[in-house]
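A short worksheet on the structure shown next.
Omission of a single protein chain aside, the complex is shown with its protein chains in their original locations.
Right after this comes chain A.
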Amino acid sequence: MATSQADARDRQFLAVIGDEDSVTGLLLAGIGHVTAPPDSQKNFLVVDNKTDNAAIEAAFDRFTTERKDIGIVLINQHIADRIRHRVDTHTAAFPTVLEIPSKDHPYDPEKDSVLRRVRRLFGE
């Protein structure tokens, strides 16, 4: 637990993988962050129909494993579905992966990997 405490303190950003509208809205709220120029990394990824799954996976991996300053990863549920196995295998406490609804895809609690874990825990 001691390591996770220290770990948690450094994480002060949110990251988002989503369609253009979700990302725009969340950036408007002010969560967007671009690191210093030499290797300026964005903490958001806009996904559309042309984005292939490998790119999404790479971004997901970057946000969840490589970067240590991200506490919450927001991902549109329909995009999470495209890399479902990746989302399901992410079981670490940090960063938290949160599936959010998008404009065109209403939220479906059945698909949410965390809610599925909740349900499995209680044997429903």
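Basically, contacts are C-beta pairs under 8 Å (C-beta built on N, C-alpha and C of every residue); 3 or more make two chains touch, one makes a residue touch a chain; residues count from 1.
The rule is simple: contacts and distances are computed from a predicted model.
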Looking only at "ZMYND12", "Vacuolar ATP synthase subunit D", "Proteasome subunit beta" or "Cytoplasmic tRNA 2-thiolation protein 1", the name UniProt gives the absent chain is "Vacuolar ATP synthase subunit D"
Missing-partner contacts on chain A, residue numbers: 1, 4-5, 8-9, 11-14, 20-34, 42-44, 46, 71-72, 74, 91-94, 96, 98, 100-103, 106-107, 109, 112, 114-115, 117-118, 121-122
